[in-house]
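To start, the structure under review is shown below, and the notes come after it.
Apart from one protein chain that is not included, each protein chain of the complex appears where it belongs.
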Amino acid sequence: MSVLVQEAPFSVDQQQSLLLASTGGAGLVTFTGYLRDFSAQGAIEALELEHYPGMTERVLEELGAAAVNRFALRGWRIVHRYGRIEQQDPIVWVGVFADHRHEAFAGCQFIMDTLKTKAPFWKKEFMRDGRVIWVQAKLEDTEREHAWQEGVYE
Amino acid sequence: MSVLVQEAPFSVDQQQSLLLASTGGAGLVTFTGYLRDFSAQGAIEALELEHYPGMTERVLEELGAAAVNRFALRGWRIVHRYGRIEQQDPIVWVGVFADHRHEAFAGCQFIMDTLKTKAPFWKKEFMRDGRVIWVQAKLEDTEREHAWQEGVYE
Amino acid sequence: MLTVRFFSLIREALNCEELQVEHHASLLTLDDLKDNLVESGGEQWREALYQPNVVHALNQRVVNTDHELKDGDEVAFFPPMTGG
Partner (left out) sequence: MLTVRFFSLIREALNCEELQVEHHASLLTLDDLKDNLVESGGEQWREALYQPNVVHALNQRVVNTDHELKDGDEVAFFPPMTGG
C-alpha cells in the first residue's frame, strides 16, 4: 500500500520515514506540492480539492506501478490530500527510490506530470477578493503527459 | 548560508525543515543520496569521503547561485557529508523550491549532476572482502554535466 | 441499475452528485445514456454533459462514449482533472 489519499493534513517527514522504512536504494527524489499564494487570477486564500473516491486510489496505484516498470524503481509512495487546503499546507507528496539518481528524478517527475492530468482531482480556488474559481486544466500539463507517453524525455 | 558540509550524520527531516523555514514556493524537489550496499566491485561495507575544505563550500555556494539564476528558484539548500559513512546513511541532500514543478525538478537535477563532477570530494570504498578502492569518476557523470553546460536538457 | 456520478463543475451545474438509472436494453452505450439523461433533464443537462472536454469514466476508468454498458456499471462525468 503506497498510496494515501486523505482529508487531514500530513507530515512530509513522516511520509518520507514510511517510504524509507519500506524500501531502500541509492537515490531518493521527492516532490512536495504546496498551495500557491497567487495564481493568474490573483491572490489565493485557500483551496478546495474534490476527488473521486476509489478511482483516485486506483489511478495512483497504477501510476506507481507503471513508474516502477518504466524506471526500474525500488520503491515509491504517493500522498494526496482532498478537502480544504490552507496556505502553506502540502497538497501532494511523491517519493521515489531508485539505484541511480537519473531514474529517481525521471520516475518522480513522470508520476507528478501524469498525476496532474490522470488522477481524478478538481481544484477550486477561494480568492482573497471573495471569488470562487474552478481551476482550468492547463494545456502545458496535457502536453507534458503526452510527451511522457511518447517517450520524449528518455 | 545554504551550504552545509559536515562530518557528522544529518537528519533529512531537519534539513528540509530548515529550507522550509527560510523560503517557500509551490514545488519542492529534494534528492537524498544514500550509501549503496553494492558497486560494480562487489559488496560495500562503508565509505570514506575526502574533501577539500574551503573549496568545497565555495563550489557548492556558486552552484546553488547558478541554479537560482538558471531555473528561477525561490530557495535551495545543499548538505554533504565527509569522513566515514556507514550503511543506510545519507551522504548528500539537495532541496530546491520553485514556483513551478518543472523548474524545481530541473534545478535539483542540475545541482546533483554538476556537484558530482565539480565539488571536490573523493570516495573510497571499503569492501566487505577487505579491499579498499578509490571510486573512479564515471564518464556518464561527466557527460551529464557537459549536457547541462550545453543546455541539452532545456 | 446504473450508478451515474457527477463531479466538480458538472456536479454544480446539475446540482446533482449521483443518481440511479435503470438499465434498459436501449441504453447500449454511454452515448445512449447521455441522450437519455438529457431527454429527462432538459437544456441544463444538455449544456453540462455536452460541453467540450467532458471526461467519461466507466467503472472508474476513462473511456470513450461508444463504450457499451452493462447492468451494475458505474458511470461518471467530470471536467478535465486538475490534481497535484
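Note that the chains take the letters A, B and C in the order they are written out, and that residue 1 is the start of every chain.
Going forward, a residue touches a chain if its C-beta (ideal position, glycine included) is under 8 Å from a C-beta of that chain, and two chains touch if they have at least 3 such contacts.
None of these values were measured; they are calculated from a predicted model.
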Within the entire complex, the undisplayed chain is in contact with B
Touching the absent chain when the full complex is considered, from B:4, B:18, B:66 or B:135:
B:135
Absent-chain contact - pick from B:44, B:91 or B:106
B:91
Which of B:7, B:37, B:50 or B:86 touches the chain that is not shown?
B:50
What residue numbers in chain B mark contact with the hidden partner chain?
33, 49-52, 54-55, 58, 80, 91-92, 112, 115-124, 134-138, 142
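Everything that follows uses one rule, which is that only the chains that are shown with their structure count from here on.
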Find me the chain with the mean Cα position closest to the mean of all the protein Cα atoms on display.
A
Rounded to the nearest Å, the gap between Cα centres of chain B and chain C is 49
Quick check: how many Å separate the C-alpha centres of chain A and chain B?
23
Counting in whole Å, what is the centre-to-centre distance of chain A and chain C, each centre being its mean C-alpha position?
26
Out of chain C, which residues touch more than one other chain, so two or more?
84
Please list all residues of chain A that touch 2 or more other chains.
33, 112
